[in-house]
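The complex appears here minus one protein chain, its other protein chains still in place.
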Amino acid sequence: MSRKIGVIGSGHVGSTVAHYIVSAGFADELVMIDTNEAKVVADAVDLRDAMPNLPFHTNITVNDYSALKDADVVISAMGKVSLQSSKSSDRFAELPFTSAQVKDVAEQLKTSGFNGVLVDISNPCDVITSFYQQYTGLPKNQVIGTGTLLDSARMLREVSEELNVDPKSVHGYNLGEHGNSQFTAWSTVTVFDQPITELAAEKGLDLAAMDDGARKGGFQVFSGKQYTNYGVATAAVRLANAVLSNSMTVMPVSNYQADLDVYLSYPAVIGRKGVVKRVALDLTQEEQAKLQKSADFIKSNVKKYS
Amino acid sequence: MSRKIGVIGSGHVGSTVAHYIVSAGFADELVMIDTNEAKVVADAVDLRDAMPNLPFHTNITVNDYSALKDADVVISAMGKVSLQSSKSSDRFAELPFTSAQVKDVAEQLKTSGFNGVLVDISNPCDVITSFYQQYTGLPKNQVIGTGTLLDSARMLREVSEELNVDPKSVHGYNLGEHGNSQFTAWSTVTVFDQPITELAAEKGLDLAAMDDGARKGGFQVFSGKQYTNYGVATAAVRLANAVLSNSMTVMPVSNYQADLDVYLSYPAVIGRKGVVKRVALDLTQEEQAKLQKSADFIKSNVKKYS
Amino acid sequence: MSRKIGVIGSGHVGSTVAHYIVSAGFADELVMIDTNEAKVVADAVDLRDAMPNLPFHTNITVNDYSALKDADVVISAMGKVSLQSSKSSDRFAELPFTSAQVKDVAEQLKTSGFNGVLVDISNPCDVITSFYQQYTGLPKNQVIGTGTLLDSARMLREVSEELNVDPKSVHGYNLGEHGNSQFTAWSTVTVFDQPITELAAEKGLDLAAMDDGARKGGFQVFSGKQYTNYGVATAAVRLANAVLSNSMTVMPVSNYQADLDVYLSYPAVIGRKGVVKRVALDLTQEEQAKLQKSADFIKSNVKKYS
Partner (left out) sequence: MSRKIGVIGSGHVGSTVAHYIVSAGFADELVMIDTNEAKVVADAVDLRDAMPNLPFHTNITVNDYSALKDADVVISAMGKVSLQSSKSSDRFAELPFTSAQVKDVAEQLKTSGFNGVLVDISNPCDVITSFYQQYTGLPKNQVIGTGTLLDSARMLREVSEELNVDPKSVHGYNLGEHGNSQFTAWSTVTVFDQPITELAAEKGLDLAAMDDGARKGGFQVFSGKQYTNYGVATAAVRLANAVLSNSMTVMPVSNYQADLDVYLSYPAVIGRKGVVKRVALDLTQEEQAKLQKSADFIKSNVKKYS
């Protein structure tokens, strides 16, 4: 029945997601939704103006929730990044806005009969993903946040630049909250087929400096343009494609952790049904403690804003 | 020697051009330049953060004109769209800004030794393209503006929506200035293998309404987000790819017209050397007059601001 | 529900179709079928061996007609090209083989409950496409042959090489039988925005020589490797993609012509439902006569072999 993707929100991130999907021919049907009708129509027309010069064809529908009934994937990119100050860049600053929005969006998704996989980018990611699952009533495996798929990419980018190697040849994860309590699980990171911790010991690499570099990169993006879009949109679309093609890819995304009773980022196998399987990492005690702390932080916020 | 593309300007359009190139793997080397160092660094880091989740690899260099020495194509997307009021959307409002910038950019391109094809998106497109040619001293065939490649796309989109047909199955052009004096040369437009003028007569189609629709579309985009990016970025990248692959594609772009002694949009054959050949249209007298008028308007402005 | 494509036949053409689809990520599910189990398994495993080095994921199922129940498109590429002698290259030489096969394939498609669009490459294309429609009982619009989409491509290639222009900037069609009675409808061909007949008159171009060139090209391919695959597989996949994305693209393909009561190639609008609309060409009397002759030839063979 072809590929149908919905994108909720046509701000910096949502419109970039839509453009990437259209320019790469990833979907046959794209449903774009935003409360700012003028903006979402502007983006839709602009994308249609691109199509005569593109090799692919995508049918775009605007602001029609009923069209999401048979969507394979819906990506939530609504938010109000202007609520984050350029200094603090605290994703929780968006919570009052997004937690109000999420109820409305979830209600309309439910009414539409949508039963695909919901990919949440909206921040604070883990909390909002949790709310989406509650409010839509979709099975937990069908609701996923992009979470630290972006933060992991930043870490991989930093390591790759430090060591002059393709970031896709570096493996490993940032875990926990897509926010300030996250951390790089260095015990999971390998490069040149060696645990990076060993390599660091041998060569005197400074892992803390790489952590700083990844963070500094994120900060440079945010402070330089007051939002970030390309990294996170690419992560979200890769996740959506894994669902569409049932690829069973292992990715660090925000998914429900039964043992911690919370949504946070931890690698999972992604396929047609969303989260198909949890991956069990062999973390160090210190990393376990950080994960627990991150889980507690998210949990307390889910409670606070429910 | 791989593919190297430069992008001057990292505003709405330039960053979208860069993202499209990186996400599609169109270039091996991308050189991004902007006077706003914080913004262009933000975009470059954001694109690098996308790379671990992309199947392609692009090497990005920031704010280094000397890296353009052996670039195949440089795309100029600098501008200050905020100078256009959302009501008038007059691209000439940007001229004071861009005409000052173009001198500096051209000087630096010249100093770099760049001898590829320069693709100008900066507005007012035909005037700025003309200035680029003058200031860089590059052969006229190597300096091209995206011009009405975008306006033609808007017309094709409008026709395709009206007649429920793939815009890539509609052929024809908007000609002249990439601005208010442009026009759809309906005599060049065919759909369902029929001149659209005949079809219009048969079926009572309202070509003027389609003209309005195309314009209204452009206006919807601009008024809905105060800039346009996806349509024009796609046009520019398609043009760049035609140069890179020496595809000899016929496209309506702003190129130097010897008979009119001016840069304006008229179909040309595009290849490795830029404009390889001019295409001679069989326009109606009315269309010829409009083209002349458009040429006169551009010419007077080139003189005025030189 | 993602994109699902079936490919019947894993000979030179079918396996190339499958490889192109997998390498470009055009489908999420690919069903490969061949009576030569060893060959189709070999191709499937070989494609799976490609996947770790490809950016896309495709799930491949082998020799299971029931998996075609919910396929969007099924492409028939079965045949026995060895029955064509390298001298005559008469596609009717394959008819005894394919007309027997088509019954069996159609029966199994019917049993599977398949109700998507059937794209036939198997030769003689127009006759076999007609049989497929009869035997499957699918609506006529859902059964299409690639027909002269390939022959048109050969003509466009020849014109483009003669005039040093992108073949995608040349427009026009070969019509009628995908076989010896086909012809280039030169009245439909335009290049440099001019009817090629006018250009030919002006510049002394020899259209008959171009016809010969296109034919000679086809002959060079067949005699040089005793089969042809890349051109026709690309045509078939482009057609399938037009269906998947409901792109309403105008293409010269073998589709049922009510007035002539026969399947032959004539431009049609292609979308999700297959043939969505017929395009009416303004052919010359000579071309009309050739089309009639081609129709008569196909018709007599459909009767003879039914």
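Letters A, B and C name the chains as they come in the text, with residue numbers starting at 1 for each one.
Basically, contacts are C-beta pairs under 8 Å (C-beta built on N, C-alpha and C of every residue); 3 or more make two chains touch, one makes a residue touch a chain.
Here the structure is a predicted model, which means the values were calculated and not measured.
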item: Chains still shown that are in contact with the chain withheld from the display; value: A, B, C
item: Residue of A:Ser15, A:Ser130 or A:Thr249 in touch with the missing chain, whole complex considered; value: A:Thr249
item: Full-complex contact with the absent chain, from B:Lys69, B:Lys103, B:Arg272 or B:Lys293; value: B:Arg272
item: Hidden-chain contact residue, picked from the options A:Asp166, A:Asp212 or A:Glu286; value: A:Asp166
item: Those residues of chain A which, in the complete complex, touch the missing chain; value: 55, 160, 164-166, 168-169, 171, 188, 190, 192-194, 242, 247-250, 267, 269, 279-282
item: Sites on chain B contacted by the missing partner chain, in the whole complex; value: 1-3, 25, 28, 56-59, 70, 72, 242, 244-247, 249, 272
item: Interface with the undisplayed chain - residues on chain C; value: 16, 19-20, 22-24, 38-43, 45-54, 57, 149-150, 152-154, 156-157, 160-161, 166-168, 170, 217-218, 220-225, 228-231, 233-235, 238
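By definition in this document, only the chains that are shown with their structure count from here on.
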item: Chain contact topology (line, ring, star, complete or other); value: complete
item: Fraction-based call for chain B against chain A, same above half, different below; value: same
item: Chain whose mean Cα position lies farthest from chain A; value: C
item: Distance from the mean Cα position of chain C to that of chain B, given in whole angstrom; value: 36
item: Centroid spacing, where centroids are CA-atom means, of chain A and chain C in whole angstrom; value: 41
item: Centre-to-centre distance between chain B and chain A (centres being mean Cα positions), rounded to whole Å; value: 33
item: Shared interface positions of chain B, touching two or more other chains; value: 160, 166, 168
